[in-house]
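Right after this comes chain A.
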Amino acid sequence: MMSMSTILEINQLSLATTNKKQLVTDVSLAVGKGKTIGIVGESGSGKSLTLRAIIQLLPPTIIKVGGTIRCESSCAMIFQDPVSALDPLCPVVRQVAEVVSYRQHLSRKTSRTKALELLALLGLPEDLKRNDRYPHQLSGGQRQRVLIAIALACRPGILLCDEPTTALDVTVQKQILELLAKLQRELNFALVFVTHNLAIASALCTKLYVMKEGRIVEQGRTQDILANPQHAYTKMLIDSVLHLPDLKGVIAGE
Partner candidate 1 sequence: MLLLLVSLAVFAPLISRYQPAAQNLADILRPSSANHWLGTDQLGRDLFTRLIYAARTDLRIMILAEILPFCTGIFLGMLAGYYGKWIDALVTLMTNTLIAFPFYLIVIVVAFASGAGERGIYITFALVGWIVFARVVKGLSASLRKQEWVASAKVLGLPDSRILLFHILPNVLPQAIVVLMTDMVGLLVAIVTLGYLGIGIAPPTPDWGTMISEGQTFIYSKWWLSTIPGFAVVYTGIALSLIGDGLADLWRRK
Partner candidate 2 sequence: MSDALQIKNITVNYGGFIALNQVNLQIDAHTTLGLVGESGSGKSTLAKVVAGLVTPDEGEVRFSEQVLRKRRTRMQHKAIQMVFQNPDASLNPKHTVRQILSEGLLFHHIVPRSQLMDRCRELLALVHLDEDALVRYPYAFSGGQRQRIAIARAISVEPNLLIADEPTSALDVSVQLSVLELLHRLKEKLNLTMLFISHDMGVINAVCDTVAVMRQGRIIEVSPKEQFFLHPKADYSYQLLSAVPRMPIFNR
């Protein structure tokens, strides 16, 4: 099953709380180099915990009770809430530069230049070069861009995204998703995308894993799953997506 290009492989991962409550059971998944997979499921399905297990960021009361995680490359993670993931008392360029200097072993000055390059790549305003800003001076979308910059500063082979756009408005969400796709093409990292939004996952990912109550109930190529769902839960998820009529507007919006 393991092919040459697999960059991350999880085998029969099980997680439980310290008082023996099983949270994640026998989760196996594999990600190829530069590929995108999506993990979909509702709250409490264990999707975020699986993600956290990969970068060993489990909460102290939850432990791995079985299975292996094999990771060929460095991982970085983007969180759902860009407000609490940034240090509120540290200007953003400094936060990015700190990670650059730590992960890439560069001097303070070059890491600052690198950080600014990264932020520019992510479409943050140019004037950060002159006056650095604190996180609360940025909008939600900008903060999420800063977070992505920090994640990319680690030069990850795998980018883990935990509901990165849930806290954002739809127009900003669209920009961030497009940005992630563009960066992935340029930097060729693998993307593990956790979301409860089936529409986002199916638009972004080539392969989907559907999780429910700590287990993977269905997996496969996105189009196969959507066209021909096997598990009742997957069908229910697909049916609960609210459809919109197609726009017929002639206004040049984009």
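In the analysis below, contacts are C-beta pairs under 8 Å (C-beta built on N, C-alpha and C of every residue); 3 or more make two chains touch, one makes a residue touch a chain; residues count from 1.
Here is how the candidates were picked: all candidates are chains of the complex that A comes from, given by their letters.
Just so we're clear, the structure is a prediction, and the values are computed from it rather than from any experiment.
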**Item:** Chain touching chain A (counting every copy) in this complex, out of 1 or 2
**Value:** 2
**Complete:** chain A residues touching candidate 2 in their complex are 42-43, 140, 169-174, 177, 196-200, 202-203, 222-223, 226-228, 236-249, 251, 253-254
